[in-house]
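Every protein chain but one is kept in place in this view of the complex.
The first chain written gets the first letter, and so on, giving A and B; residue counts start at 1 in each chain.
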Amino acid sequence: MHHACAAELRAILGADGLVEDRSRRTAYECDGLAFERRLPDLVLLPRDTPEAAACMRVLRRHGVPVVPRGAGTGLTGGATPVAGGVVIGTARMRRVLELNVTDRFARVESGLVNADLTRACAPHGLFYAPDPSSQRACTIGGNVANNAGGPHCFRYGNTTRHVLGLVVVTHDGEVLDLSEPDLDPLGYDLVGLLVGSEGMFGLVTEVTLRLTPSPQRVETLLAIFPSLDAACDAVSDVIAQRLEPSALEILDKLTIEAVEASVFAAGYPASAEAVLLIEVEGSDVEVEVNANEIEAILAGRGALELRRAQTEAERARLWAARKGAYGAMGRVAPDLYVTDVVVPRTKLRDLVHRTTEICRERGLKIANVFHAGDGNLHPNISYDRRDADELARVLDAGTRIMEVCIAAGGTLSGEHGIGLEKQQQMRLYFSPEDLAAMELPRHVFDPEGRMNPGKTLPIRACMETRTKPLDEVTR
Amino acid sequence: MTAALEALGEVTELRGAVRSGAALPLVAPRDEDALVELVRRARGDGKRVLPVGNGTSLSFTNLATDADLAVTTRAISGIVAHEPDDGTITALAGTPLRELRAKALAGGHHLSPELPASCDATLGGAVAAGRSGVDRLRFGPMRNQLLGTRALLADGTITKSGGRLVKNVTGFDLHRLYCGSHGSLCILLEASLRLYPAPEAVRHLVLDARDVREALRLAHEVRATQLAPWILAIDADGPDRPAHLHLELAGREAVVEHELSTLPAAWRAAQIARDDAAREEHAHYADGEGDARRAAIVRVASRPSRIDEVWARCAALLGAGSPLHFVRVQPALAMLELRLDPNEPQRVADLVRDLRSGLRDLGSRVAVGGDARLRRLTNCFDEVGPSLAWMRALRDRFDPHGLFASGRGAGGL
Partner (left out) sequence: MDAATLVDYAKSLDCVHCGLCLQSCPTYRLTGRESSSPRGRVHLMRSVAEGEAPADADFAEEMEFCLLCRGCESVCPSGVQFGRMMETTRGALSEAVERPLVEQLSRSFGFATVLPSRAWLSFLAGLGRFAQQLGLPQLAGQLLGERGAALASMPTIPPANERALLPEHSPAEGPVTGEVAVLEGCVMPELFGRVNRATVRCLTAAGREVHCSRGATCCGSLHAHNGELDLARRLTRETVEAHEALEARVGTELPLVVNSAGCAAHLVAADHLFEHDADFAPRARAFARKVVDFSASLDGPALERLAARLSGGPARRVAWDDPCHLCHGQGVRDEPRRLIDLLPSVERVPLEDSEACCGSAGIYSVLRPDTAAQVFAPKREAFERSGADCLVTANPGCQLQWDAGLRRAGVTAPVLHIAELVAERLPDAPRSDGA
């Protein structure tokens, strides 16, 4: 980092707004995808939009790459500074700027933790619907960058359906204010384009979000199945019957063992091959009607046992366990590779089967815990990144899983984004022309290629700042 | 030139689409290859192309600055994939929404946006116009239904964005950018939409009120409940005329019956239509929605908390003897639609000017639809503001040579 640049930034942020020393910067060398790491030259922690914009102007003048970072809970390396440069963390920008109960929206700073928004609006009978498993840690800004999902997105849709507006600091330090919660965009839907752009179109500093009325009643059902296949079939049936639960999640045996050994143990039966966690919400009558029909389908598919959570505390425990599943897999091996693919919901059973086989063929340990209702699979592969051979097999399995899912009409990501992880596999899903079209807005929002460089779009020869593609890391 | 065009597809004429008032040759390429060829030739000849569907949304956009020919995708039609058990449908751009809707319904699904039965809108046109339906309250805008697109860019390449699955974050959401871009960035070839379970039972209620103000009060009571109605709207012929509050509940039989019982007391006086009768009421309600060929239409959008004030000011500005025929207020969406005498373009234009200045402090948006006479007198959209520079830059990047006619959208895009 250029000395003069750092001094200018220090003048804007104060000494405690920068992380400069070698040791502390280490904490920013990766996100949840820990096998690819690179130390940022500097980390900036602005307190608000004007500070962030001032920093961006300085960084532009010095031609420094910028990597936006929320809480670093992403799973695709999206917040890893692969091309060096500066990480701008939003962890000190976490205010709720406006909570409009009548019009059901909130304006928040992008570093606000997802769960804290629901916590802030719950007393008013509202909640923020997207609920990634990391919602107790991940930030709204990170959710926007990845168009994050979560179990309840089955009913409510991913982040993009809930973002009404944004304030974004552009590559040159301009504050682009799109925060007004208009019914429809005036002109092009820049907000829609920016959501899911993985920090490559600017630094989002404020977000206007739609809030949803809390349902009158929520019922959580648990169905225990003798096989993963049966659980998948039950889900396909529920979808095909046009029923509308708010979440449909499957946990397999290995996942259950891991969470039941953790602080989040919730009483999932260790003997079950698969558990289907279903939530139904609405009025009392609606919940009863839906729950009864769903239970009939589950029984028809051979559920060994059906349970309903009896208390709010039990319900909370079941969900905490589901959401802690990824972390709990740390009990199995030091690292976890969480694949994120989506398949047609009519083909759930076959593809879960196939992905499991792909891992077994490579001698890898796989746990399945996923948003079955959306067809959003998460084969979780345990490994140890210190074992280069194992890592190579993991990446190979990941690619193979993506190939198989795409061949079946699926897609690369349902909620985690592309980042570094699936950059090369973008070619499996998109043609060169498709990818060239995606470069168009990128050139508009980032003409100098400084915004989160080396992410999402696959690398083309001799134009990229990134040093090496993922598959070379393991060689 | 016409002969060469006719080789690619039927050629007719499009009037009232460009500022100059000239009639444009309207080509309907018979298939995608013909369309690509047409665009290639136009690019080679330095001609400007105006993409349209069936032209049903054109009256809600400004007249294009200039164009040499119009191209419609209506002949490129057909359902590509319908996955009833996955809840998705994919069709070519020229497919009438009406056809898609029927197909979806046959599979037990509701397709949003729901346009009036008489509307000929194509899928591509509705996406490009970012059109909302009468079911907006329940399902949101078009952009929420759109899963992905295939589109022809100005450079002649065909590109995909998004996909056909209900959940997909792969790549940048270019389809969101195309939705509502009024053909200024690309010609849509295909789009995929998510489907919703079709309701088993429908109840359409109408409650009479003294005037819009009173109806607003009743509507706010409904909004404060846990109900998620498909329709909550007030119809009236004018500010001081009796108003009718429409409420539509739909879903499972037992659920809607129960919901009826939870309505605020005032609803005991409402007329209740069930199922087939309700569907008839519904069709009647939907008919005429947003048809700017029959009336001049002014739409004001605001926030629910401000709708009473917005209406009060509108009513004051309308005054006595205004050319207003009909007003529809959707309080939960904070949307207000004025249908006015199409033969009084100057008075409508003056009203629009007054509304724009009179509602500015409420952060309201005012949009206009109507015939070419009206649209010559007023901008259909509000001023865009500083973000326009970024939109222009996007347009320049997608279409550097201005192949696609501009000027229809907000900000002259």
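Please note the rule applied: a contact is a pair of C-beta atoms (placed from the backbone, for glycine too) under 8 Å apart; a residue touches a chain by one contact, two chains touch by 3 or more.
Not measured: the values here are computed from a predicted model.
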> Which displayed chains does the hidden chain touch?
Replying inline: A
>> Considering the complete complex, identify which of A:63, A:330 or A:432 is in touch with the unshown chain.
In response: A:330
> Which listed residue, A:118, A:134 or A:179, touches the chain dropped from view?
Replying inline: A:134
> Among A:259, A:287 or A:342, which residue is in touch with the absent chain?
Replying inline: A:259
>> Give me the chain A residues in contact with the hidden chain, please.
In response: 16, 19, 21-28, 30-32, 34, 43, 45, 71-73, 89, 91-92, 94, 111, 113, 115-116, 134, 136-138, 258-259, 261-264, 324-331, 334-336, 384
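The rule is simple: only the chains that are shown with their structure count from here on.
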> Roughly how many whole angstrom separate the Cα centroids of chain A and chain B?
Replying inline: 32
>> With touch defined as at the start, can you tell me which chain B residues reach chain A in the complex?
In response: 83-87, 108-109, 130, 132, 140-141, 143-144, 153, 157-161, 163-174, 176-177, 179-181, 185, 197-198, 226, 251-252, 254-255, 258-259, 262, 301, 303-305, 333-335, 363, 365, 381-382, 384-388, 390-391, 393-395, 397-398, 409-411, 413
>> Residue numbers of chain A touching chain B in their complex, please.
In response: 100, 102-104, 146-147, 149, 153, 157-158, 160-161, 170, 176-178, 180-190, 192-193, 195-197, 213, 215-216, 236, 239-240, 242-244, 282-286, 289-290, 342-346, 371, 374-376, 409-418, 422, 426, 429-431, 433-438, 440-445, 456
